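One chain of protein is taken out of this complex; the other chains stay put.
Order of writing sets the labels: A, B, C, D and E. Residues in every chain begin at 1.
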Amino acid sequence: MAIAIYPGSFDPVHFGHLDIIERASTHYDTLIVATIRNPQKAQQLFELDEREEMIREVTAHLSNIKVEFFKGLLVDFARDHDVRAIVKSLRAVSDFDYELQMAQMNHRLSGIDTFFMPTSPQYSFLSSSLVREVARFGGDVSSMVPTVVAQRLKERFAK
Amino acid sequence: MAIAIYPGSFDPVHFGHLDIIERASTHYDTLIVATIRNPQKAQQLFELDEREEMIREVTAHLSNIKVEFFKGLLVDFARDHDVRAIVKSLRAVSDFDYELQMAQMNHRLSGIDTFFMPTSPQYSFLSSSLVREVARFGGDVSSMVPTVVAQRLKERFAK
Amino acid sequence: MAIAIYPGSFDPVHFGHLDIIERASTHYDTLIVATIRNPQKAQQLFELDEREEMIREVTAHLSNIKVEFFKGLLVDFARDHDVRAIVKSLRAVSDFDYELQMAQMNHRLSGIDTFFMPTSPQYSFLSSSLVREVARFGGDVSSMVPTVVAQRLKERFAK
Amino acid sequence: MAIAIYPGSFDPVHFGHLDIIERASTHYDTLIVATIRNPQKAQQLFELDEREEMIREVTAHLSNIKVEFFKGLLVDFARDHDVRAIVKSLRAVSDFDYELQMAQMNHRLSGIDTFFMPTSPQYSFLSSSLVREVARFGGDVSSMVPTVVAQRLKERFAK
Amino acid sequence: MAIAIYPGSFDPVHFGHLDIIERASTHYDTLIVATIRNPQKAQQLFELDEREEMIREVTAHLSNIKVEFFKGLLVDFARDHDVRAIVKSLRAVSDFDYELQMAQMNHRLSGIDTFFMPTSPQYSFLSSSLVREVARFGGDVSSMVPTVVAQRLKERFAK
Partner (left out) sequence: MAIAIYPGSFDPVHFGHLDIIERASTHYDTLIVATIRNPQKAQQLFELDEREEMIREVTAHLSNIKVEFFKGLLVDFARDHDVRAIVKSLRAVSDFDYELQMAQMNHRLSGIDTFFMPTSPQYSFLSSSLVREVARFGGDVSSMVPTVVAQRLKERFAK
């Protein structure tokens, strides 16, 4: 039973995330999509349960996905769930240094390896913060997020 | 009528910005210097109208410059003003990933192209945040900003 | 009459190049696609005239393209042809430092500005050397280069 | 009398900092470890005097270290203390652009040179913010910070 | 049966490679260490069979390693061997762009995913070319390569 974890904020989940989830899920028996519960992060748009709901909706076609949240150290959560591998996407050089540092720290703390998957080129410019900004000003996000997410963004900013 | 836009915070405008404005303005019929109105940005030093005033003063010798502000999406503003090209400066690798992402997003949203101009070497270390920090502690900014901006910085931090 | 130049090796021209040519050509009255004649470069696959022929074929639908070659300094060629702007594509950070250095050197030598256009995401992984390598071993390059180029590659490696 | 300064937040000092202090101190008659007093920085964990105390404790075996704090511009402090060289560690590319910019700005303001020392590989993934995060959630930091610092972190987060 | 491939030149295999092989081998049923046969590469030190022999010797303690060579496209070899994942190490930003490009190209050509594992910090400065250079001039490589490799390097440069 090879279990991997794909951690993130997913605020909200977009096509770049979904691409990683779909590809990574074929390499493991179970892929846990783990949403970080970070109450201090000021720019949060969706609540934790909303973010989890959206991930569940857009991954409903995949049978080996578990959606969970964690607080505290990722490696503690990972050990508690018999996770053997952390999966992260790698989009750009500016992600690289921080992610490498985290991966080396996590390996030092727990012995758990991190595997980086490159984003598919057509999603390389996508980030949740850009999606939020475009949606905030009424821009068209239909090529960036699944329909259910686009709908939620519309409702959120209609307020 | 080729119209280009050079967006930024310009808080305050410095010699690196002015260098881009002077060079870019020779390539277009009109260059709109567009100041971002971002009320949430906590570290803002000068108000929008002050920032615009300073840009007007230091570009008074250029006949084809328009100074405007925008809120919302840059590409919406650009379309409303018949802008064909977004001009950005490129100073360092750390700018690169984010700017590339924005440029690809803006092209996706609007079809408008972004052109990056490299900063002149002698201004490559300049940024508005460094200028603010040096001025805050009474350092000499005369080689970094035009005289009118240096004067305003002095007045601001004399308070 | 705004004339720009897009220099490169184009050995061979691929969809990433064509994307830049198509987009850049809408911003200038004339776009010169200038192939570098570099006899010392050992890994050259196609002769200069073959490279130029392929560019002409794949840009036949564009009315304001001139295909030329140069040897010597790019800025000398640019000045002789009344070029006001050098256009380069920017694909990845590893391109960045060298290209920035060249752009600053060229500005110092001639006053001619370089404008960098970001590659479209779907072509960000393309390079002529990768195309050559895939074609050398019989891989499918139909999503990377126009049909006429794919045909030439096939003939070349059939030998 | 060659005096150098090694500035930083040191919140808290970790093995990566100590490695730089030990190596740099052999190259200068006096090495001033200068803690930045920055009251606005929201994420501060230890007070200035606590941070200084910890540095003193972990550098007690070195005879030519002075621990001081500064506010305002680093170069003003440096000139007041007859400092001839600023020493910084260089860990990763993401540090590079900002540090290069600061170094060039500081040289412009004061003529004082900055020398970058590469972090030892085994500490390349360490940062004070990661140490704080691991300690916050009860992770084991004994391979990241000296014992006295680990003890303080434990006490701080026991509250 | 999850089969992964770890491709490289391995000229010669060093502790950084071995670290990746040991860690990656725990995540897959079989890990193929595939040596690239590249006759045109001028700086080659060891012949293909010598490079393979050394890999076999230093991985003798691992039961699920296969050592093979390939020429042509990696993805053709991978498909022929039912490989589901390509494993690469990621050491530094300068590797990143090229490796990302290759990974995206390989996914485009074959649908096979590439997973990047970060090098352990203590080996982050190691590369085969540095090992060759140190050994060439009689430097001590015992902390960089296994004993059998050190011995071969000594013999090679004794000639």
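By definition in this document, a contact is a pair of C-beta atoms (placed from the backbone, for glycine too) under 8 Å apart; a residue touches a chain by one contact, two chains touch by 3 or more.
None of these values were measured; they are calculated from a predicted model.
Enquirer: What shown chains does the left-out chain touch?
Expert: When the full complex is considered, the omitted chain touches B, C, D, E.
Enquirer: Any idea which of D:His27, D:Lys71 or D:Lys154 touches the chain not displayed?
Expert: D:His27
Enquirer: Thinking of the whole complex, not just what is shown, which of C:Val83, C:Leu100, C:Met117 or C:Val131 touches the missing chain?
Expert: Once the missing chain is taken into account, the touching residue is C:Leu100.
Enquirer: Write down which of D:Arg37, D:Arg56 or D:His107 is the residue touching the left-out chain.
Expert: D:His107
Enquirer: Using the touch rule from the top, list residues of chain B that touch the missing partner.
Expert: Residues touching the hidden chain, for chain B, are 92-93, 121-125.
Enquirer: Taking the full complex into account, what residues of chain D touch the chain not shown?
Expert: Against the missing chain, chain D presents residues 2, 23, 26-27, 84-85, 90, 93, 96-97, 100, 103-104, 107, 113-118, 120-121.
Enquirer: Suppose we count only contacts with the excluded chain; which residues of chain C make the list?
Expert: 72-73, 75-76, 93-94, 96-98, 100-102, 104-105, 108-109
Heads up, the rule we're going with is that only the chains that are shown with their structure count from here on.
Enquirer: Computing the C-alpha centre of each chain, which chain sits at the greatest distance from chain C?
Expert: It is D whose centre lies farthest from that of chain C.
Enquirer: Cα centroid separation between chain B and chain D, in whole Å?
Expert: Distance between chain centres: 34 Å.
Enquirer: Which chain D residues reach two or more other chains?
Expert: 92-94, 124-125
Enquirer: Mind giving me all the chain pairs that touch?
Expert: Those chain pairs which touch are A-B, A-C, A-D, A-E, B-C, B-D, C-E, D-E.
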